[in-house]
Each structure stands twice: as structure tokens, then as C-alpha cells.
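This structure is in C-alpha cells; I'll ask about it shortly.
Apart from one protein chain that is not included, each protein chain of the complex appears where it belongs.
Going by the order they are written in, the chains are A, B and C; count residues from 1 in each one.
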Amino acid sequence: MGFCAEQLERHAALWHSMLTHPFLIATRDGTIADERFARWMRQDYLFVEAAIPFIAALVPKAPRAHWRPLAGAITALEKELELFEGRARVVGVELRGTPPSFVAHAYIQFLLATALRAGYAEAFTLLYAAEKAYHESWKVVRSGLEETSPWQPFVENWAGSAFAEYVGWLEGELDRLAAAAGEAERERMAETIALTVRYEIAFWQMALTDESWPGLEE
Amino acid sequence: MGFCAEQLERHAALWHSMLTHPFLIATRDGTIADERFARWMRQDYLFVEAAIPFIAALVPKAPRAHWRPLAGAITALEKELELFEGRARVVGVELRGTPPSFVAHAYIQFLLATALRAGYAEAFTLLYAAEKAYHESWKVVRSGLEETSPWQPFVENWAGSAFAEYVGWLEGELDRLAAAAGEAERERMAETIALTVRYEIAFWQMALTDESWPGLEE
Amino acid sequence: MGFCAEQLERHAALWHSMLTHPFLIATRDGTIADERFARWMRQDYLFVEAAIPFIAALVPKAPRAHWRPLAGAITALEKELELFEGRARVVGVELRGTPPSFVAHAYIQFLLATALRAGYAEAFTLLYAAEKAYHESWKVVRSGLEETSPWQPFVENWAGSAFAEYVGWLEGELDRLAAAAGEAERERMAETIALTVRYEIAFWQMALTDESWPGLEE
Partner (left out) sequence: MGFCAEQLERHAALWHSMLTHPFLIATRDGTIADERFARWMRQDYLFVEAAIPFIAALVPKAPRAHWRPLAGAITALEKELELFEGRARVVGVELRGTPPSFVAHAYIQFLLATALRAGYAEAFTLLYAAEKAYHESWKVVRSGLEETSPWQPFVENWAGSAFAEYVGWLEGELDRLAAAAGEAERERMAETIALTVRYEIAFWQMALTDESWPGLEE
């Protein structure tokens, strides 16, 4: 069993918490409140934007063969931003001008700190875990979302076959990196997966509840 | 008016929220629950430890004249860790083995991401704001804490004259850096102060309430 | 007068040394020895490749509006590598497998250290200076190169109008960054220009003479 499969099994309870999160279930069932979905859109727009410098910061640490795929991932993120902008226009949500929620700010710091501080295998693990989380989360949404939902383009983007192929590539490469890593590094990689899923859950929770910073009423 | 004084005025409401936080007031009044203070000790121990790589990461960006003071700050942090260890022994708290709370993890990422990504003046701003926040917060505690409290050594450490001198040095240097910075950089520095105070408030709030990660029961 | 024009004037003697370097003159006149040109091709191929992580490392420090142009610069470098590969096939030069010369290794370290350590304006200065140097150097070659020379595609690439436009964009942005910078930062930016031109000259000199590491015969 490869590293990724092994880790999904090891952290099955966390993955389950994520994939059954009330935000995802309500989105799938079409019962999510507009304002909650709008909150997710505004905050995730900030997150997707921040993923661009995150991936760029990986390149100087990456093996040569990863430079083009990483550049491709940046291009895909620019397209994702346009997807958000298009959806926001359709449903009349203003994407710009919202400051990051505590959780969004924190998750973005985790991205950047990991890319800049950790070794490549560890930082690449975060990329895999976040993309895998999105792929699986939106497959949950796809399983029940009405054909006519305005959120279908999100489903197509993250649950679709192009993204599946990208996640498959990430998985294969991460398995290879883990096989080549020493024991201590592999353990840090495993921790990075658990941390990333925890941040993902925190993000859905924030979308469901509020954008506040702890101890501050806003 | 220097940059620091200007920013303290500008963000007076945030500073007020921090300095009147229930955790500080209860600690000052001797009514803080042991478990809450222990939570703060365990989590702040992790934070102080993480401040060492944060400061080390500033050195390659710092002007030559800052290298020694920054090295001195690292030495002071090692002593702070010993202070925690001593206090923990006295009150029978186990410091090690606790995973970081969500807020502690997030704040640590903010430290590291800022040190590694931002320019020096911006990253130095975070150092100033966090140390100034500690100095002022523990002066609040000092104003009412009983002489015999086991937390007096924390008061002496952060509200005492050696720390005051250090914070004064940080303030003078930050004023100089801000005066030499361009407008856009100075605005990012101002934002860093507001963000740091928000993370400080979040930290006190976490100490008062819980170590949980949003969306996960623990 | 903008920062760039000012610096070109200030460092006119260095620019002159570069633009009259015997390697460039001999290439322009068609008298360059094949082996010398091949040496340049092999070493510059390594340098162009290393410029990709250099530019990627700028992105996390860059203002949002620069992310797309920087991503475009990476794409352009991938095409430059193909240009080298195509020319190498035409003239029967083996590009791969050559270790970096001392000068190439050193220049690459300068790129990476600057991108990772310096603030954005300073690191962007290096990018401008290196691209401007290439543009002007190949305009020297263009001024005398025979129409049928196998090196015409290099001329078209770096002395052509698309590259001129890119260098013009870099210049405009650098002027803006310098205008927004404080005095100390602007002085570091000025030094970065001088250093970059010195590395460029060292590179032409290495191409003309030898790939050796000082003190080692190879």
C-alpha cells in the first residue's frame, strides 16, 4: 500500500468528519443558506488566491520534473478564481473587500509557512492533502446536488475528471516522495496530512458559522 | 509622533480589548481557574518555543546592527522556557506532550510565514507588536496580583524593567524602520500590528475557553 | 529621470564593459570559435533553467498584479530552453551533462539567495538588470550578425520586439517600486544592478575563456 492510501486509512476518522460536515451535506441537499454559501465563496476566494504564492514557493525546492506541473497548477488556480467571479456575478455576491476570517487567515499562514520552511516532500504533502480534500468534498456534494444548482460549476471543477487526474498525479508523486524519504521525514509528512484535514474542517465550520476572530465580536 | 505611538492610537480599541480581556483580569484578581491558567502555560510554552525559529529567520534579513540584539532575544526566549518549566514544576503542571491548540498553531504559522515571506521591517513589526502586547498585558496583571501568587515570576519577566528596556529598543528601531519605509510598506507594517493584536486576543480567548480545532470535538 | 535611467547612467562604465565584451563582439562579427560559443550555450542553458525557480521564488513576495506577468516570464523561460535545444541540435552540441562552471554556479546562487532573502523590490531589480543586460547584449550582436548565422534565433529572442516590450514593462515597474521605496532600500537596489552587471560580464568572460573553478585544473 502506498503512503497516501496508508494515510487515508490512518486518518479515516478525520476524513469522515470532513466529508460528513454539515456544510457539505446542506450544500449537497440544497438546504444551505445563501449567506453561508456566500461566506464560503468570499473566504475561499481569498484562500485560492493565496494558494498561488504557496505553489510558486514550492518550485525552488521541487525536482525539475515538477516545475511544469506546478506551473500548470498555478494556471488552474487563476481559472478557479475566474470561476468564483463568474458564480458570484450569477448569484449577486460581492467577492472583493471582505477581510479574511480568522480561520482563512490561519490556513493561509499554514500554507505559506510550510512552503517556505519545510522540505519539499513535506510541503508537497500539504498540496496533495488540500487538493484531495477538495476533490472528495465536492464528490460528496455532487452525489446529491440538483442539476440546476448554481453550484454545479464548482462540482464540475473539483469533482470532475480533469481534477481527478491532477489529484491522481499528486498521489503518485507523493507516494514516490514518501518511499524515498527517511523515517522522520515520512512522519512529518503524515502529520501534515492530519493538520491539513483539520484546517479543511475548520474552514467548512467557519463557512457554516461565522467569520469572527476569537475574542472579538464582529 | 513616531510610528509606534501613532499605531497604538490608531488601534486603541483593539489594544483595549486585549488589555481588558477576562483572562488577564481574572489572573490579576486571582480568580483564574487553575485549569485555565495551566492551559495558557502549556500553549504559551509552545508559542515561546516557536518564537526562536521566528527570530532566527529574521537575522538574514536584518541590518548588521540588529544581529546581536536578535541573538540576545533568542537567549532570552530560552530563559523564558526555563521560567515556564520552573513554574510548571511548582504548580504540578505537565508542560510537554500537549498538541498545539488551533489558535496556537495558527499564531505560530503567522510568525513563521511573516518572518520567511515579508520584508524585514514588516516582520520586525510583528516582533515588536507581540512583545509590546506581552509587556502591557502583564503590567495589567501586575497591577493587582497578590505578592504571593505563583505567577509573580511571569509578572517580573514581562512587566519588569529589563523587558521594558527591550521593548523600548524595539520601539525605537521600529520607529526608525517605519520612517525609512515607503508608504505601501508602512501600511503593511500597520496592518501587521493590528493582526498581531488580534492573534494575541485570540490566544487569551483560547486560554480562557478551549484548545479545540473548529468543527472537531476534543 | 526614472530609477532605471538614472542607474544606467550611474553604471555607464560597467554597461560599456559588458556591451563591448570580446565575446559579444566576436559573436557579432562571426569570428567566435565554435567551442567558445558552445561553452556559452551549455552554461547559459543551465542558467536559464535556474532562472525558473528564481522567478517562482519572487511570486510570494510580489504584489498581486505581478503574479501573472511573473508566471508568463516562467513560460517564456521554458520556451528559451527549447530554443537552446533546437539550436544545439542544429549545430551538433550536446547541452546536457555539463556541470556548471564556477561563474555559472556562482551567478545561480546569487539569483536564488537574492530571491529568497531580499525584499521584493531588490529581488525584482536583479530580474530587470539581467533581462535588460540580455536585451542590450543581443542588440549588439544583432548590429553585425550575418543573416544566415545559426545564432539569429537567439538574436530574435532577446533583441526582438516581444522581449523589448517585456523589458519595458520591467523598467516601468522597477521605476515605480524605486519611487515607493525608502532611501536605504533604493541604495540596495542600485547595488543590485551593479552586481548583476558584474556577474553578466563574468559570464561572458567565462564563455570566452574557460569553465574552471579557481585553483582547480580541469
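A few points about this structure:
As a convention for this text, contacts are C-beta pairs under 8 Å (C-beta built on N, C-alpha and C of every residue); 3 or more make two chains touch, one makes a residue touch a chain.
Fair warning: this is a prediction, and the values are worked out from it, not measured in the lab.
One of C:Thr98, C:Gln152 or C:Gln205 touches the chain omitted from the figure, and that residue is C:Gln205.
From the set A:Arg28, A:Lys61, A:Arg87 or A:His105, the residue in touch with the chain omitted from the display is A:Lys61, counting the whole complex. Touch with the chain omitted from the figure is made, among C:Val103, C:Ala129 or C:Leu145, by C:Val103. Although one chain is not shown, part of chain B still touches it, namely residues 49, 52-54, 56-60, 62, 64, 67-68, 70-71, 74-75, 78, 112, 115-116. By the touch definition given at the top, chain A reaches the unshown chain through residues 60-61, 117-120, 180-185. In the full complex, chain C touches the omitted chain through residues 17, 21, 53, 102-103, 105-106, 108-114, 116-117, 195, 198, 201-202, 204-206, 209, 213-216.
Note that in this section only the chains that are shown with their structure count from here on.
The two copies, chain A and chain B, are related by a rotation of 180°, based on C-alpha atoms and rounded to the nearest 5. Centre to centre, using the average C-alpha position, chain A and chain B are separated by 30 Å. Annotation: 44 Å between the Cα-based centres of chain B and chain C.
Residue positions 53, 112, 116 of chain A each touch two or more of the other chains.
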